[in-house]
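Encoded as structure tokens, the structure appears first; notes follow it.
Complex shown without one protein chain; remaining protein chains in place.
This part shows subunit A:
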Amino acid sequence: MNEALPDDFDVIIIGTGLPAAVVSGALSRVDKKVLHLDRNDYYGGSWSSFNIKSVETFLQNPYDSAEYLNKDGEETSNIEVSEDEEFVPILQNKNFITKAEYSCYLKRSEKNEEPAQSSSPCVDTCQSDVVEQSCASKPDDSLKSGETPISEEVQKREESPKVENCNDPATQGDGDSVEKEKELTQELDKAKTKEKVDVSEVVKPRFPLSEDFYKQWRHYNLDLSPKVMFSRGLLVELLIQSNVSRYLEFRNVTRTLTFLDGSKELQRVPCSRADVFSSKFVSVVEKRILMRLFTLCANYKDHEQEYQNFREKTFIEFLASRRLSLKAQHFVLYSIAMVSETTSTLDGLAATHKFLHSLGRYGNSAFLWPSYGVGEIPQAFCRFSAVFGGTFCLRRYAVGFIKDKTTGRCTAIVDNTGQKIRCGTLILDDLNLPHGANTTSTSSVDRAIYVIDSTVSKSDAEQEVSLVTIPPMCDNPAVRLIEAGPLCCVCPKNNYYCTKKNCEKQPKKLPFKKNVKNCLNLDETNIKPEVGGEDSQSRKPVILWSCHFTMTDTNTDNSTLPPNVITLQGPRMDLGFDRAMNEAREVFLRICPGEDFLPRAPDPEEIVFDEGYNTENNDTISPTPEDGGGDYVEEEEEDLNEPAAE
């Protein structure tokens, strides 16, 4: 990728984080000449999704890209600048991922086939990836009929191709599908034979070996910044409006769970009418009270008299005044409005309204989740930008920009090959910081990703994505988890989830982990042989693999920068995408005041192909990443487009 690029662009964008990608698409759509670079060999920056191998590599060294210049800009002498120009280096943001660690708790091989008596497992906690542990029986017997993760998975996969062919990984067409099919049949056969084994007599380990686990590395899509989309949030509207949705697929967040104080189990939050109706955790009277509140919140602006006495009070006081039981208050506050105890009534109402407004647009849920992970979304917008003429180049970045001393404006960038490329505007995403600009760390989020062997809360229906909110308890801040099942194309046979947490005060790490683990009954020490016949309903999910890291948001003070250099924010910790979308729109309007922000892209039949080629196939640089980190699936998501036609 070291060939020379054209050396004049309207806008140059460095970094392919989501807001940058959206701005890029919007600019290309209105015929701006856009150059979009990223120092990484993948798209998305801090919004990326990784497979198991790449996430481990990433966590070992998040900043391993080759650098042309060192960070202090000492070698600026190499850059030729004239008298009235100044070279401003652009540095990699090396602060955004810290305290990264990961471990795999699965045992490595079956060297020791003798049943060993010392069964208490020892977990090597310092960055080790293997737990040495003895095994009680042959690995061949590793299936418990119908209840083990593997056979459960077989069931799931057996069903999924029938229900939605478009989500079958086979459509990825990367040759992987055949392999998978084979695997599937093998697993099926295995499961079938195992069902005949008398369960009560055989002792079997129920976990795969570490090697087998890593064999499926490509099937994982783990998000650095897990988020869900509000069904009526700005991102969804934008995807529909612009037709970018054709590059993506979605899943419903099928349930919201929470952890009630004093309860040992996760409970399902009644969010919708159907949930309230079928919930067994609230009495009929509570149901009525909840529904009354929902009805009010759905158009609270028309019923000011209902809350005017609470304008100065907190939302939770307002909820109490509506005769909501403590349990119902908890549901509304933490899981529906997703606010805190100190939130004001008006903010709480607005948050509840936002949730309810999104509810029911796509199924019995307020949220959508992008299949193959959040990292798909920036890629979709990049692709859109490329389709409309944007030039993309990975592993290429700006080492700095050139500032005209007289005008104070940025005139060009210097990329890592030393090429000078002129630009009208320069946009930097959160991973690229201009030297000398005032940067402050605004907030940091502790995130963890767990691969677990079964869902955190069993239910009759197959769950696609679950959102779990854990309220602040015993000085532990609130935790939010997203659990995605195998239907979401983010993991092969195990569920995984990401946790994220607000860290206003710097907490110790242990309580955070402990908090999560206690609430979810998670345990990585449980990887030991188990005697068959255990009640699968009460079985705790077990962590097979985990990672932890802290993501820090950096705020760049734009006032010291040239007016035509714009910096973008990182993913932050909000659940949805509205902030990022607003930011993208503002940036776009700053560059193109009065222009349409991502108007509908024409359908193929509306396009004139006078030069005898299809514009769609004419991407000079394919935005598709080379490995399985994320593949484009070109099916249009019907669900998304349907309401657009209403």
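We take it that contacts are C-beta pairs under 8 Å (C-beta built on N, C-alpha and C of every residue); 3 or more make two chains touch, one makes a residue touch a chain; residues count from 1.
By definition in this document, contacts and distances are computed from a predicted model.
Engineer: I want to check something: the complex is missing a chain, and I'd like its UniProt protein name from "Cell cycle checkpoint control protein", "Trafficking protein particle complex subunit", "Surface antigen-domain-containing protein" or "Geranylgeranyl transferase type-2 subunit alpha".
Structural biologist: "Geranylgeranyl transferase type-2 subunit alpha"
Engineer: Please pick, from A:R108, A:K287, A:H303 or A:R572, the residue that touches the omitted chain in the full complex.
Structural biologist: A:K287
Engineer: Going by the contact rule already stated, which one of A:Y43, A:F388, A:Y450 or A:F588 would touch the omitted chain in the full complex?
Structural biologist: Answering carefully, the residue with contact to the hidden chain is A:F388.
Engineer: Taking the full complex into account, find the residue in A:N364, A:Q419, A:T439 or A:N555 that is in contact with the omitted chain.
Structural biologist: A:N364
Engineer: Name every residue on subunit A in touch with the hidden partner chain.
Structural biologist: Residue positions of subunit A that touch the missing chain: 31, 273-274, 276-278, 284-285, 287-289, 291-292, 364, 388-389, 602, 605-608, 610, 615, 618, 620.
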